[in-house]
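Take this structure first; my questions come after.
With one protein chain held back, the other chains of the complex are shown just where they sit.
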Amino acid sequence: MFFASDNWAGAHPAINERLLKESTRFAAAYGTSELDRAIEQRFNEIFEREVAVFFVATGTAANSLALASLAKPGGVTFAHSEAHVIEDECGAPDFFSGMRMSPVPGALGKMDPKQLRSRIARYPQDAVHHGRATAITMTQATEVGSIYSLTEIEEIAGIAKEHGLPLHMDGARFANALVQLGATPAEMTWKRGVDVLSFGGTKNGCWCAEAIVFFDPEMARELPFIRKRSAQLFSKSRFIAAQFEAYLQDNLWLDLARHANAMADRLRAGLEASNSARLAWPTASNEVFAVIPKSTAQAAEAGGAKFYDWLEPHDMPEPVAEHDLLIRLVTSFATEPQDVDAFLDVIAAG
Amino acid sequence: MFFASDNWAGAHPAINERLLKESTRFAAAYGTSELDRAIEQRFNEIFEREVAVFFVATGTAANSLALASLAKPGGVTFAHSEAHVIEDECGAPDFFSGMRMSPVPGALGKMDPKQLRSRIARYPQDAVHHGRATAITMTQATEVGSIYSLTEIEEIAGIAKEHGLPLHMDGARFANALVQLGATPAEMTWKRGVDVLSFGGTKNGCWCAEAIVFFDPEMARELPFIRKRSAQLFSKSRFIAAQFEAYLQDNLWLDLARHANAMADRLRAGLEASNSARLAWPTASNEVFAVIPKSTAQAAEAGGAKFYDWLEPHDMPEPVAEHDLLIRLVTSFATEPQDVDAFLDVIAAG
Amino acid sequence: MFFASDNWAGAHPAINERLLKESTRFAAAYGTSELDRAIEQRFNEIFEREVAVFFVATGTAANSLALASLAKPGGVTFAHSEAHVIEDECGAPDFFSGMRMSPVPGALGKMDPKQLRSRIARYPQDAVHHGRATAITMTQATEVGSIYSLTEIEEIAGIAKEHGLPLHMDGARFANALVQLGATPAEMTWKRGVDVLSFGGTKNGCWCAEAIVFFDPEMARELPFIRKRSAQLFSKSRFIAAQFEAYLQDNLWLDLARHANAMADRLRAGLEASNSARLAWPTASNEVFAVIPKSTAQAAEAGGAKFYDWLEPHDMPEPVAEHDLLIRLVTSFATEPQDVDAFLDVIAAG
Partner (left out) sequence: MFFASDNWAGAHPAINERLLKESTRFAAAYGTSELDRAIEQRFNEIFEREVAVFFVATGTAANSLALASLAKPGGVTFAHSEAHVIEDECGAPDFFSGMRMSPVPGALGKMDPKQLRSRIARYPQDAVHHGRATAITMTQATEVGSIYSLTEIEEIAGIAKEHGLPLHMDGARFANALVQLGATPAEMTWKRGVDVLSFGGTKNGCWCAEAIVFFDPEMARELPFIRKRSAQLFSKSRFIAAQFEAYLQDNLWLDLARHANAMADRLRAGLEASNSARLAWPTASNEVFAVIPKSTAQAAEAGGAKFYDWLEPHDMPEPVAEHDLLIRLVTSFATEPQDVDAFLDVIAAG
């Protein structure tokens, strides 16, 4: 009953197998091996165009270095107020990019386009005192389990283009959003106006595989130096490449995401049907937020269930009662139906 | 015949096996799992005292974050002029620590104590204009294959203590130096005055396992925040822990280093006996520098041998002739005797 | 009719005279002259305790370097959402301190204590992911012309102490607030819990005189290096000292602030009595915010009046009508009663 986070899971057997194979070979270091090259080519295919790809160690690194590559002195980047880059990365995006992250409100973890426009308007391009609007970053799927529709992405991208701002997408849970929308990687990114993507594999079956993807390779010009100076260039880079090779082969990544999402569906259905719990707000993807009695939460934890309390957001549809608790439940490629059912049983038992 | 670098090797089977086992489990993320805790305990045993241990993604990160934890505004860190932190990390140590790296000359990659004193004297503690001496970093084994003796470490440490400066050791090839000296980890570090260590596992059989070790845990107070802000906190941190578990078990790490060094001995012996090559300078550990005819180098490469040219150092004992080439040969846990012999045959064939 | 800002004024004759005298002498550079020492002693007297004083070039520098001296990796500083450090310094405080500025709401430019507590609670001391609460900065007088009472300062300081956070005060208009409260410098700062002060002289009659004042000199330990590395150590530092000497002599600074405030009183009284204008919100000190018809504003500008439009704040008591304009009027030591009256006449004329 591990629902604390999708990064509590291990790694998928196919990925392990590929790593094993890689471990018995010699190959060039620092991202220059043939395998590194081959995986870069694989990203071109996946995204249906020539892209520039850079492996890094963590999702925080992917976001921070992507933003660093878009940075200008006095720059301001806009992100949802509850975005990972603002609330969960200890200031790393600010540190690496030298920019400030400006919080944009919006329901269900998605930036409100009107609010976004209003924030951008405070930072015009000649605003030496205020600082200047320089980039926008959006999270897909969001921190609270929602997903921007393709039209919503297009709307944010439209605002970005209108102001001449590059658009970054934090795709720590990219695959979960993708299969939910039934879109292609291209459709959910550059075809809708995304310029740079943090492409996460770690939460979805790899043990450490994060990539920055530039849809215009020219924008990546400084990244090799930014990455090395940021201590993010792996010597045995091909072990990241190997994970991605297995991950992307025969649509494994999409299957894993579909499984995680299906497990979340099962959870949602069970909680909706439950008398002792309710969904805090509607989610898609592999995150579920529920309100359960504190006593039930204790019982669940005593029974071995793992999950995190969650801070009530500003736009909480229905407040959490004193004796209740808001919790987050995350499923992954490794979640088994019986885990879900066991958890629902514990909840039902109250 | 892979002698380009020890990071061209793969990963040792025992480490792979341990990773496989880890991949099928769920566990807490971000370095809080029981395995993470257990490995920290293991480091205590290895170093015979309570230490503070932090995993990071690369050797550059280990060096940079270690120095960042010792930093002061206007600080100057002293390192050998050919040190990795100065010549091979794209300024990452400066970037993360905000300090400048001040080059100290010395023969065979080791800081000359007299030169070190003279450099420190330029940066007294009240030198607002020049900047102030703040830390010393030494590399063991050095970039050019030499090793500081325990007495030499003690001498550098003595200078550090005398000036109130913390001493960092870049141990990317720590194990290779350790087995060469026949010392214990404690003897080669804190017992001789080292305060912080970059403990490298990647070059010696792991695929990605680097740790910062503080011998006074109080000095590590800021490191958790420095690491997270530096985007170096792995979500699936326990996969680093797992590598270290296997690496440190039953002295595997020492055996691997002994093997690599033995392969280097075999290379050295063969080159010394050769008519068509000479050792550029004496080395210990797993790095060998040789001078060979350019034509021989071409023949070797045509035969599949991998190695790098090397820039002639200032203190080159005997200059490289026009028709010759200075090359670096690095052995690893994965080097086979027949690879060495094959290479020596190619050299002999000219 | 110069009401655009108090930094549009020139310099007071007494300060000019002192600068003239200084210009004919030789003296030691970089803040080491006898005059520099004497002024530091003067600050001790003014603040009734031993303080550490550092001259810098701008108010932004004073704020940024003060915060840099309080910084920790992953640190978060709390400031009012409309504070100068957040909205008007192009990210300089973040740049120099490496901290993020977290906006705290509150009416009339003053942090709401409850909101402040709630923000701090999001960043506990072990919050590696979120970052940790590290400092609080308050502005006295505020950006919108209000003043924290001594009790209000004490309340903010109480929250700071409770959480172990140092408290900085941005005193760009320190004197204006001081004379308004009728307090002593000590009473408005360290006696109420302020730890570090940006003491501004430029807006009140100097042409360039800003100081950082530490009430616990021990907290200033790193400042000499921070200042030099920040390119803020004047070679002819004594010309700042000279300005402060004249500024602080015979309470000139308080007289100048009283004059500026009196001119603002005159403005306020005139606007309150006016049929064609209203005060946007109550202010003390030398800033007045008024709502006037757009046509009147144009007429005033045509007549030579200088002032700035102002962005409507969230807590605007009564919204600005379509045909009206919110403007800021700032008086200074150099404002003459006839300027105020002329302006009021223009407004009255509509």
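Note that the chains are named A, B and C in the order they appear, and that numbering of residues resets to 1 at the start of each chain.
Rule of thumb we're sticking to: a residue touches a chain if its C-beta (ideal position, glycine included) is under 8 Å from a C-beta of that chain, and two chains touch if they have at least 3 such contacts.
A quick note: this is a predicted structure, and the numbers were derived from the prediction, not measured.
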Taking the full complex into account, find the residue in C:Ile39, C:Val53, C:Cys90 or C:Ile159 that is in contact with the omitted chain. C:Cys90
Identified contact with the non-displayed chain, of C:Glu22, C:Glu143 or C:Asp195: C:Glu22
Where does chain A touch the missing chain, residue by residue? 30, 68, 72-75, 128-129, 131-132, 222, 224-226, 228-229, 233
Residue numbers in chain B that touch the chain omitted from display: 74-76, 87-91, 94-95, 98-101, 122, 128-131, 311
Can you list where chain C touches the absent chain? 2, 4-5, 7-13, 15-16, 19-20, 22-30, 56-61, 64-65, 89-92, 95-96, 202-203, 207-208, 225, 228-236, 239, 306, 334
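By definition in this document, only the chains that are shown with their structure count from here on.
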Compute per-chain Cα centres, compare each with the mean of all protein Cα atoms, and return the closest chain. A
Hey, how far is the Cα centre of chain A from the one of chain C, in Å? 41
Report the inter-centroid distance (CA atoms only) between chain B and chain C in whole Å. 51
Contacts with two or more other chains, residues of chain B listed in rising order: 30, 225, 228-229, 233
